[in-house]
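Omission of a single protein chain aside, the complex is shown with its protein chains in their original locations.
Up next is chain A:
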Amino acid sequence: MKAPVLEIKNFHVDYGLGSEAVQAVRDVTLTLHRGEVLGLAGESGSGKSTLAYGVTRLLPPPGVISGGSVIYHPPNGDAYDVMALTDAELRKFRWAETSIVFQGAMNSLNPVHKISTQMIDVIKAHEPQLSPSARVARAQEMLKLVGISADRMDAYPHQLSGGMRQRVMIGMALVLEPQVVIMDEPTTALDVVMQRQILAQLVELRERLGFSILFITHDLSLLVEFSDRIAIMYGGRIVEQARSVDLYKDSLHPYSEGLLKSFPALRGERRELAGIPGSPPDLRGMPSGCSFHPRCPQAFDRCSTEIPVLGIPAARNYSNRSVACWLPGRVPISVER
């Protein structure tokens, strides 16, 4: 097992305060290892973006982190809790250690500044000792890596195509060579061909630069192809976590199974397409017990009363995966922490 780089522990995020608070992320424990691509999938509204914003402490109001810690392991030096950083420390941490490509990267670029300005100001903020020409060279090099030629440096965002803007954002996320890159549906707005092209490029870059990716999407088939491990989120919780191949071959949670069935796989044998009946849970009135039980074809009594704990399933001998389900054989032998 590789060393962890980012450990999210018992993470909770609420929107609002007090009794009216919506619990968008609950008790999420997730570890990103050095050099891996960890996929995070789930239906719309399951709290994926909220988790990403929470981990980087960028939650827009009324979002509040109501518990948990995010332990970051720098390549050399002691691990620290991102939640405990002061404002100045947090500014240093951001982008240099963990960068993020937001959902809708289309609007992530400031329309009134040139691409080069926006690339360079982040270098300037974090590495002020670098000479201006070195900054430009760095920005240029990074853009070249993501397939934007140097003469587009001085373009304004509106002069680029959507795909180019997305590449620029990815290039910008990598410009300080961070350890962790969080990508929240970075390619959703693009056509499938472009999507795969960018992702393939990304995986290649990861091998070269050695960063880890937390890749968020609702497109599970994409993750199966590109990620090492996959975590499935439902109603603010992680319900299953496994290596991509394992999850694809043999998903343990009925929700993962449903998700897998609702997307056609690009490679591999053909599967029958089927959606998940029902609709995602309303965060204001979460069902008791397992939040998936009203939609679960295999639900039984226990599901509606007790919240299943995420843990290594008892029956099969998998050391590397965990699931939160009461179905026989999936009940954890030990709770993963």
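The rule is short, and it goes like this: contacts are C-beta pairs under 8 Å (C-beta built on N, C-alpha and C of every residue); 3 or more make two chains touch, one makes a residue touch a chain; residues count from 1.
Here is the rule we use: contacts and distances are computed from a predicted model.
The protein name that UniProt records for the chain not on display, among "Peptide/nickel transport system permease protein", "Phenylalanine--tRNA ligase beta subunit", "Ring-hydroxylating oxygenase subunit alpha" or "Sarcosine oxidase subunit delta", is "Peptide/nickel transport system permease protein".
The chain not shown here is touched by just one of A:Pro75, A:Gly104 or A:Pro277, and that residue is A:Gly104.
The omitted chain makes contact with chain A at the following residues, 56, 58, 60, 90-96, 99-100, 102, 104, 107-114, 121-122, 125-126, 156, 158-159, 169, 172.
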